[in-house]
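The other protein chains are all here in position, but one chain of the complex has been omitted.
We call the chains A and B, going by the order they appear; numbering starts again at 1 in every chain.
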Amino acid sequence: MASKLTRSNRAGWLMALPGTGLIALFIILPFFLAFAYSLTNQRLASPNPTEYVGFENYRELLGLAVFTLEPERDEAGNAVVEDGEIQYPRLRSFTRNNPDYPNLQGKREWISWQSGENRTVILASDVVFMKALVNTFTFVLIVAPVQAGLALGLALLINQKLRGISFFRAVYFMPVVVSIVVVSLLWRFIYSPGDGLLNNILTGLTFGAFEPRDWLGDPSTALGAIMAMSVWQGVGFHMVIWLAGLQTISPTLYEAASIEGANKWQTFRYVTWPGLRNTAVLILIVITMQAFALFAQIDVMTRGGPLDSTQVLVFQAVERGFGKQDISGGSTISVILFLIVLCISFIQRYLTRERT
Amino acid sequence: MKMGVTFAALSAVGLAGAASAQTELSLWYHGAGSANAEEATMLEVIEEFNASQSDWVVTIESFPPIAYNDAVDAAALAGDLPDILDVDGPVMPGWAWAGYMQPLGIDEGFVEGWLPGPIGRWNGEIYSVGFWDAAVAMTTRRSTLEKYDIRVPTLDAPWTGDEFMEALTKIRDSGDFDYAFDPGMAWTGEWYPYAFSPFLQSFGGDIVDRATYQTAEGVLNGDAAIAFGEWWQSLFTEGFAPGTSQDGAARETGLLNGNYAIQWNGNWAALPAVEAFGDDVLFLPAPDFGNGPKIGAASWQLGISATSEHPDGGRAFIEFAMQDKYFAKFSDGTGLIPSTASAAADTANYKEGGPMEVFYALSEAQAVLRPVTPGYRVQALVFEKALADIANGADVADTLDAAVDEIGADIEANGGYGH
Partner (left out) sequence: MALVSPDNRGLRLATRYAVLILVAIIFVFPLLFMAMSSLKPDFQLLNDTKSLRAFLPVGEISFDNYTAAFDRAPIGVFVFNSVLVTGVTVVLTLFVCSLAAFSFVFLDWKGRDVVFSILLATLIIPYETIFIPLLLMASQLPWIGGGGIEIGWLNTYRVQIIPFIADGLSIFLFVQYFRDLPRELIEASRVEGASWWTIYRRVVMPLSGPVIATAAILKFLFMYNQYLWPLMVVQAEEIRPVMIGLGYFTEQLNVPWGEVMAYLTVITVPVLAFYLSLQRVFIASVASTGVKG
């Protein structure tokens, strides 16, 4: 690598300067400002002076506590059971103005499970943030592989020599060129409950066996519905990247494979796939970044509901920063998101490092 | 900016050769793209003002409604506000407190006899005034009520909460409608606190304790509020009303198509119902859940920005604009309620015997302002989320507790919001 031929500080700096300079000014500097805000109580509109608060914003987002609820007991000391369910005292009697439990003040139930007679509860200072965190990860973990895989399938499908194939390529790409805001507006009609479009189609296809669902109104389907739509919208773009990669693979390699009698799977495994390595890294990173930045779909379709089942980090950051005018809180979420994605990209780079 | 304003002035106001001694006043307006006469009327007011005197020239920049508040926040942050600001009534205290606006400097006598909605007060001073108010009513058909033997309520004798629920039960059990009642869950955002917090107030609760504006403890999670929450939840769990996943289409066509029996809707949507049902249409007052029937007051208003170098010019324009003839003009063009009774008498819809006369009475008798505090913008979002969560089956007391905590934390973080 470090041959004399390619050594040139001056030319190297000069050529990299416009790009890196602009990024330093318009991305890195604002990001450091955001980090600075996260250590203050900065508001969007306020006559009060901004104060340094240390890591208070982080504590308010990340605070957790574990608490064991004991059942209500009758005089004999047995747990009270009504309708087959053990009765517990209300959690709010511990979390609201209870001097015996100062560490629980203002916290809310996030997760709970049964252990024997007792119920163990994990409380969080900011349940909505915790749910956003989990939902974001769920979204990324499902959408990234599904979308990358489907995109590759489409790319292979569209990489045939058939009459009119470029027409199909254009059609598959069409959702990509439509703004995600527009797409989200359209899909709200499609996901409409009762006799909405999707329900009607599914009922028709199953000859009435399908029970209409409230796709976006049901916490169990809302995130899935948004995932499906996101994949639908984005897959065409990644198909094109795959396609660009596929087309850089020399036809002579395929000819050689066919001369040696390789079947389709072998050709894919030993010719196509190795040729796509850089493309695969690229796609994985691009999809992961886009998935973490999930915002517009949520903003247009559910605004985080129902019951926080579609809360995600960027939406929360924007909602706080602009909606609730809490710049420091919004910035804190941004910084946390950055740190998370940074860790993930280190892992990704490690896993996909060049094995030379 | 200069270029833009001048361009807008020339094209919109049609003021060709502007006289040299005039001072330019910029005005930001929220109604870009409004199909009804709202923006056109505003332009007309400006044109007539500019022609009426030779000191000032008002130039307008219109923004799409959904982008307006954010644009003002951004401009304030960047020190780039216009002279005259159009402001949503409940948002005004926040802008006044944050130093975006200055007091109007007009005296109380000017607004005597107005509906309460179009007057924006903060810290005992008037900051903004508006052309109109809006009101909400239970919209339904006389024939529907008669069919199920339901009493037609009046302003003096509204339905009680129990009576209302009995009526809904009868309608629901008949199976004739998809839903007996449509509160309008599709309209997210400001609609929730505007349209639904009056129910809470009728139960005896509120979004925030208006005595101090320092906490919501006890009013948003007290017994009355929990009773409200249980009632609210029952609307959805017991199949009376469509939930948060209702789409805008269903909201708009549901009553007219006969899918919904009773709809909680604003006067701006009243004309299509009048057209569809003719004399059969009814606009009814809110039910009384114990503390009287309540509806929200709502109005966009005009005020002067804190950074304006010519507040006297802004004041002159606003005083000029707030005339009965313009109130009436706005009302005729938009279907909204004029700010004064004398203007109402001159309108097509609100004069005696007019098809929407009842809304003026509703607005006068039952309108409650949303909490008058800079914290309102956050409180509105918290309230909206709480109501959506409860509708979706969340535990009522826990959800209201969480809302109270969030409102309290926000007030504290903002040093009490200057109350």
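Criterion: a residue touches a chain if its C-beta (ideal position, glycine included) is under 8 Å from a C-beta of that chain, and two chains touch if they have at least 3 such contacts.
In this text the structure is predicted, and so the values were computed from the model without any measurement.
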Practice task
Identify the residue among B:T41, B:S62, B:S339 or B:Q366 that touches the chain left out of the display.
Solution key: B:S62
Handout entry: Hidden-chain contact residue, picked from the options A:I111, A:L141, A:A244 or A:I347
Key = A:A244
Completion exercise
Of B:G248, B:G292 or B:G415, the residue that touches the missing chain is B:G248
Handout entry: Residue, one of A:L64, A:V81, A:L141 or A:L157, that touches the chain absent here
Key = A:L157
Practice task
Determine and list the subunit B residues touching the chain excluded from the picture.
Solution key: 1, 3-5, 7-8, 28, 32-35, 61-67, 70-71, 74-75, 77-80, 187, 190-191, 248-249, 252-253, 256-257, 266, 268-269
Completion exercise
On subunit A, the omitted chain is touched by residues 1-3, 5-9, 11-16, 18-23, 26-31, 33-34, 37, 44, 154, 157, 160, 162, 165-166, 168-183, 185-187, 189-190, 192, 195-197, 200, 232, 236-237, 240-241, 244, 247-250, 252, 278-279, 281-282, 285-286, 289, 292-293, 295-296, 314, 317-318, 321-322, 327, 330-331, 333-334, 337-338, 341-342, 345
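Definition applied: only the chains that are shown with their structure count from here on.
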Exercise for the section: Could you tell me the distance, in whole angstrom, between the mean C-alpha positions of subunit A and subunit B? Expected result: 36
Problem - Complex contacts: residues of subunit A adjacent to subunit B - result: 41, 43-48, 90-92, 95-96, 106, 108-109, 127, 188-189, 192-194, 196, 214-219, 303-308, 319, 322-326
Exercise for the section: Quick one: which bits of subunit B touch subunit A in the complex? Just the residue numbers, please. Expected result: 70, 73, 76-77, 94-95, 97-100, 178, 188, 242-247, 249-250, 377-378, 381, 385, 388-389, 392-394, 397-398, 401-402, 405, 409-410, 413-415, 418
